[in-house]
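Of the protein chains in this complex, one is absent; all others appear in place.
Right after this comes chain A.
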Amino acid sequence: MAEDAAQNPGQNAEGILDGDPAESFLSQYGHLRHAEGPYFGEYGGRWMPESLIAALDELEDTFTKAKADPDFLAEIAELNKNYSGRPSLLTEAKRFSEHAGGVRVFLKREDLNHTGSHKINNVLGQALLAKRMGKTRVIAETGAGQHGVASATAAALLGLECVVYMGAEDCRRQSLNVARMQLLGATVIPVTNGSQTLKDAINEALRDWVTNVDHTHYLLGTAAGAHPFPAMVRFFHEVIGEETREQILAQTGRLPDAVCACIGGGSNAIGIFHGFLDDPGVAIYGFEAGGDGVETGRHAATITLGRPGVLHGARSYLMQDEDGQTVESHSISAGLDYPGVGPEHSYLHDIGRVTYEPITDTEAMDAFKLLSQTEGIIPAIESSHALAGAIKVGRRLAEGVADPSELIVIVNLSGRGDKDVQTAADWFGMLDEDGNVRGTTLSTRHSAAGEEKKA
């Protein structure tokens, strides 16, 4: 087996680094992969209205049977291969690596999936489950629009009605994705409550679900919420970690030194982490949105600065004030702009298996530009947080190492940045006062044509 050769330099035969703190977590906690819930340590559970418990029970039952059903697994595998385009590539980023202390950086290319992000993995699985339950309508929340687009896509493919709740502020930030969802046949409902972002979209989706639960499945987009969602969403994303593990072994003959991902609710992260949770030699990092900087209070660094509480059905770390009111999060990335986090991440933080750190908007946007200009890949701003984190991790690992190129860091490039071009152009000062890209409005022909049209 390839895994027999999968030793890092300095590992003993069991793949355990001498004196590595990772050793203690494994001996203490046993295997971490495939945690089934409903609890992850003291996190998770079902903090939900009684009205929805029957639906959660039905979903858990359907999911448990489906994942043991070879026909279902074959259906998922077929869609992953021939619809989403899996396996996604593992690309070595050689020029980008020079900026990360000279370690070898590999990108797991979830950006190359159909619909442009990892979200498709989960929506196909859940939409198939919805059909198994005889439900004809799916609802979803979306922040950046990636999950909404993915949900609308799966609904179109499988013939389900689709309604997407999206914060009005996010609709503004991601208007192109609103159009994409509508083109796919979904109804997008802008949510004007509260901070008008992801958490408020989830509230509104939950209100819809409790009202229409007899024929509606709530296609939750992240590894958060009430059981069975965290374990189920992770299950559908485990393919990321499994592929990555095989690919890095095939390409380099060994496991990486570190794996990095961005964390909003944490679905792309838990998907790639899962492949390496039980490999003590692999350090794992989750990068939260630090917004303007965690010291400013304008951020979405839930694990870094939050404390345990219950929101949207699970006990987990939560950004909250002294009264337990949810605090509004801030991030340039709509997809990370969420004051909660999946319960499995809270557990992995508490036991020290995964290290969670904040990345500021500025650091993320610098990494966005760097990857674009060193590798020809425009990343999602969400994923840019993981890239910025990988730069830091790479430099740290490289310190005092004679040949950093013997070290390997993998980044989950969870989505492509096409949806973020407007935000990035604005950030980098590429727009004039009218919001047009500078240098594109010199021609008089088009503006004259426009005037004619209006007349």
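Following the convention adopted for this analysis, a residue touches a chain if its C-beta (ideal position, glycine included) is under 8 Å from a C-beta of that chain, and two chains touch if they have at least 3 such contacts; residues count from 1.
Going forward, contacts and distances are computed from a predicted model.
Please identify the absent chain by the protein name in its UniProt record; candidates are "propionyl-CoA carboxylase", "Regulatory inactivation of DnaA Hda protein", "Ion-translocating oxidoreductase complex subunit E" or "Tryptophan synthase alpha chain".
"Tryptophan synthase alpha chain"
Looking at A:A283, A:L318 or A:A424, which residue reaches the missing chain?
Missing-chain contact among the listed residues: A:L318.
So which of A:L89, A:M133, A:V310 or A:L431 would be touching the chain we can't see?
Residue touching the chain left out of view: A:V310.
What does the interface between chain A and the hidden chain look like in terms of residue numbers?
Missing-chain contacts on chain A: residues 45-55, 57, 193-194, 199, 203, 206-207, 210-214, 309-312, 318, 320, 322-326.
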